[in-house]
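Take this structure first; my questions come after.
A protein chain is absent from this complex, but the other protein chains hold their places.
Let's look at subunit A:
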Amino acid sequence: MPVSSSSGFRPGQWLERRIPVLVVSPLFALSLFFVYGFILWTAYISFTRSGVMPVYDFDGLAQYERLWSTPRWYVAIRNLFVFSGLFIAISMAIGILLAILLDQRVRGEGLIRTIYLYPMALSFIVTGTVWKWILNPGLGIERLMREAGFESFRFDWLIDGDRAIYTLVIAGVWQSSGYAMALFLAGLRSVDDEVLKAAAIDGAGPWRTYTGIVLPILRPVFLSTVIILAHLAIKSFDLVVALTGGGPGYATDMPATFMYAFAFQRSELGVAAASATMMLATIVAIIVPYLYSELRQTGR
């Protein structure tokens, strides 16, 4: 029972003031433990010699040395940058283009918008499986073209170790550019008509209007689109598993699939924890400056 020495204490008021804290605290405690607790646990495991089972004797940076001398890790890191860069850039470019075209008050806009947005409703597993069939030289486009009479047609990126990573970009862009379009379209619609009319009166053509006025106004939309697409790219695990299985060889390995392979297939918890910690560090390095600048702006 709460006891208070202050004469003005009333239980009802105390409860009223505390109730939000009381309601939120179990959730807070759970996420503190299960998210941040296990981040710390993983970080600690990365400094031990854990193999099939976790061990808790401190072992210094051995697992990181091991990680950074593994060729497969470099492939995973390079793939992450190639994939994220192309995926974000192309999705946004297509998204903006579609949004601008749709913004010209075309007929049947609702239908077209739905069609472009529809891939987003599929899971990456479905996208990956379908594109695996389309891109397989023996089943998909290559065979179709050859049967149509183009005997020398070649499109075998899926089984080419140097190009397979681009097939992931193709499937990812197909899935996500409609979503980018929707975000930009919402942004375009929020641009004040008065501004556009003023531009028209000043004699600005459509190119000038978009590059000089509309796109700068959309800056916050760009930022949120980048953040959403970037986290899709960094999380991309299911798309890789479904489309290429990390292959040919391990040519399309990503840090997430690398970590899974080491933790669950090879009984190397230590190396897996080290790679997870490196991924976290990468994300923190990207997100913290962004959060800092955002918070500073809103705190103004």
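As a working rule, a residue touches a chain if its C-beta (ideal position, glycine included) is under 8 Å from a C-beta of that chain, and two chains touch if they have at least 3 such contacts; residues count from 1.
Quick note on the criterion: contacts and distances are computed from a predicted model.
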Choosing from "DRTGG domain-containing protein", "Chemotaxis protein CheA", "ABC-2 type transport system permease protein" or "Probable sugar-binding periplasmic protein", the absent chain's UniProt record names it "Probable sugar-binding periplasmic protein"
Touch assignment to the omitted chain, from A:I112, A:M145, A:I228 or A:A251, lands on A:A251
Of A:L27, A:V52, A:L111 or A:A148, the residue that touches the missing chain is A:V52
By the document's definition of touch, the residue of A:L102, A:I134 or A:L158 touching the omitted chain is A:L158
It is residues of subunit A that touch the chain not shown, namely 51-54, 66, 69-72, 136-138, 156, 158-159, 161, 244-245, 247-251, 261-262, 264-268
